[in-house]
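Quick one: the structure is below, and I'll ask about it shortly.
Note that one protein chain is taken out, while the other chains of the complex remain in position.
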Amino acid sequence: MSGHSTYTPKTKFGKFWDDRLPIYRLVHDSFVTFPIPRNLNSFYTFGGILMIMLVSQIITGIVIAMHYVPEASMAFNSVQDMRRDVAYGHTLQTWHAVGASFFFIAVYIHIFRGLYYGSYKAPREILWILGVIIYLLMMATAFMGYVLPWGQMSYWGAQVITSFFSAIPLIGQTLHEYLLGGYAVGNATLNRFFSLHYLLPFMILGIVILHVWTLHVTGQTNPTGVEVKSKQDVVPFTPYATIKDAFAMVVFMIVMCYFVFFLPDYLGHADNYIPADPLKTPAHIVPEWYFLPFYAVLRAVDFNIMIPFTDVVLIDSKLGGVLAMFGAIAILFFVPWLDTSDVRSANYRPLYKIFFWLFVANSVFLGYLGSRPAEGIWIPLTKASTFWYFFHFIVIMPALGWFEKPKPRPASIADSVFGKEDGSAGAAAPSGATAAPETKG
Amino acid sequence: MSRAARGAAFRQAAGFNYDFKPLVSSVNERKRMTKVSSKLLTLVGSVLVSLTLIGSAIAASGYPINKPREVDWSFAGPFGKWDLGQLQRGLKVYTEACSACHSLSILHYRNLTDLGYTEDQIKNYINDLGKEVTDGPNEDGEMFQRPAQLQDRFQGPYANLKEAAAANGGAVPPDMSLLAKARAPERGFPTFIFDIFTMYAENGPDYIYSLLTGYKEPPEDKEILDGLHYNPYFAAGTALAMAQPLYDEQISYDDGSPETLDQYAKDVSAFLMWASEPGLPDRKQRGFIVIVFLAIFAGLLYFTKKKVWAGVPH
Partner (left out) sequence: MSDAKEGEGTRRDFLYLATGAAGVVAVGGIAWPLLEQLAPNAREVAAGAPVEVDVSAVEPGMQITVLWRSKPYFVRRLTSEELEAIEGAEQGAFRDYVSAETRLAVPGSEGDDSAEAAPAEWTIVAANCTHLGCVPTKVETGLEGWVCPCHGSIFDAVGRVMKGPAPTNLPLPPYNFASVNRLVIGEEGSRA
């Protein structure tokens, strides 16, 4: 896939560098001549959008860190002062806060795109796992960043999330105190969270480089799920992907700017405009929207798990909730092996397609449930929705591979594209384009 | 009708009150859609509809009892601007009615230049109130009181939270610098989705306005604890510790504006919105320029993309 390099330095200067540090060659091979399937749709632009979001978060983060004071009695006011007194301070601070939300919007679209088109299947398991690691690091970074403004939601969010670790048997309590640097969330916690919040994005950047590297080894998937077979199937990265990604980024930025400039508080929570108060918990504490589905999973386990026919508690409700929540993320690591189907793209998997959209709807619903108070009808709904989340991965995904009868796939990307050009139904089955048995589609 | 007014009207029509209207229309909508789309959509649709039903049932049981009343603010919408006269009146209401208990600690006195005051006027304002700050230590190592200056923060009525609590029977009057952002009752499903398109971000001032004008005699069946005051707009219960702070003709205006509770409440709510984000109009103006530019840029990129991909089937 990656093929051998076609870069030839044109100038003496270029040759000088190429013999010593072939960085132009690397860029040329990775982002200029790198072949991409010609049939990628707009959902494939979110990788590029995420790259821009990461860079934008790092840059705005470095800049607002210059005006922020990581000290419990000053942190809250320092954010307000930055917004009022620093030139463009309000824009930069809001950009960073709203940017975190849009980073997650983009990453969720990216993940669901991967689930739809089977982007995790061989030979892209490592690519997928690196992606899940990035997602985990993003969650850690976003959580610690949300603590820094030191409002009520920051404080009580930190209180709740760090308490997860106290659920671990034997070492939990000690671990909790080590995490906080005290007996409760306080100045020490704020300081270390600031330090780690600054560090983690650079770790994300490192893994992103590996993620892109693996992508460039295996090549991209595409909506047909058929691997690239010939030069007919591909176009060079530049200008075709570059211009498309650039267009998508700007459109994404327009939506984001609408929120940054006109609805800066829409995605946040009003209680975070009240300074942290260790004596008073807000009436409804909820995490940021991007954690809501996992928060719902956490709350779904409100019962002890006993050893059958005894009174011995095997896993108490607290540990059970935490395990379920981490399990909901951890299960993503196993998706490449949970899906037993040979067919990659959901376009050719009539049943999986239905269950995929059900899963999407269920995830959104789970998020909504996470924002509701834990009372009344919400409790059984949360349990049902959580059950479906795991059921989808553990039962439906493996089972579909055995039961589902896939639709015929095109023999190649070019067939699918040129078939469409002819006016015949390209995606369905152009004549003679039925997949060969050994072809993964 | 202004854009904000239209937005408010739309929100009203779209079921701001959480009652039945939006449900009916959304059910009809679903019915029409299911005719043309797959069974899957029916499923999603029914989930959404039941969600709406449940959502409205739950929302009706919580606080506040009444949803905030919506005001047509000058600072709403994409071209929102402060009404300086209103902010000046709001400052007067704050100074005469609120500042005895509520601090405004994030603001600096210099910020009042935003309201159209000159530095001398602000100095007079500080002197009239006799505001002093603790400074020092001086050469003898002692802290001393000096008159507040432009670069100082607003000096509150109490030295610290404990004193504030002790003076108010344990209920600390909240700082007002960010009140208009910190008090924003949840809008609930599906209103919060419409809010994106109507650009509704005034739940804070709407809430403050509604609370100030919302004091009432409690209904017969409601028992109110001693020292609490019934208000169906209060976000955290049926009654709050603060007694009704504003009444008709309590404060004199010199610009001919009506000296009514309604006007006072509007003015001080607008003032508190300003206090919570003095740069609001700048932000919106900046946003307008940015989005217009990005739209042009996106258009150019779109046509460039079309040109680049022309003749390349994909």
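Labels A and B are assigned to the chains in the order they are written; within every chain, residues are numbered from 1.
Operating definition for what follows: a residue touches a chain if its C-beta (ideal position, glycine included) is under 8 Å from a C-beta of that chain, and two chains touch if they have at least 3 such contacts.
Given the structure is predicted, the values throughout are model-derived calculations rather than measurements.
The chain omitted from view is touched by exactly one of A:Pro35, A:Gly48, A:Pro70 or A:Gly89, namely A:Gly89.
Although one chain is not drawn, the whole complex shows that of A:Asp18, A:Asp81, A:Glu125 or A:Asp316 it is A:Asp81 that touches it.
Among B:Arg69, B:Lys162, B:Lys222 or B:Lys307, only B:Lys307 touches the chain left out of the display. Touching residues on chain A toward the chain that is not drawn are 59, 63, 66-67, 81-82, 84-89, 91-92. Looking at chain B, the residues touching the absent chain are 108, 110, 149-151, 290, 293-294, 296-297, 300-301, 303-304, 307.
We adopt the following convention: only the chains that are shown with their structure count from here on.
Rounded to whole angstrom, the centroid-to-centroid distance between chain A and chain B, based on C-alpha atoms, equals 33 Å.
Residues 40, 43-44, 47, 51, 54, 58, 78, 106, 111, 174, 177-178, 181-184, 189, 195-196, 199, 201, 204, 236, 276-279, 282-284, 286-288, 290-291, 294-295, 297-298, 301-302, 304-305, 308-309, 312-314 of chain B touch chain A in their complex.
Looking at the complex, you find that chain A touches chain B at residues 38-40, 77, 80-81, 83-84, 90-91, 94, 235, 239-240, 243-244, 246-247, 250-251, 253-254, 257-258, 260-266, 270-271, 273-274, 283, 354, 357-358, 361, 365, 368, 372-373, 376-378, 417-418, 420-421.
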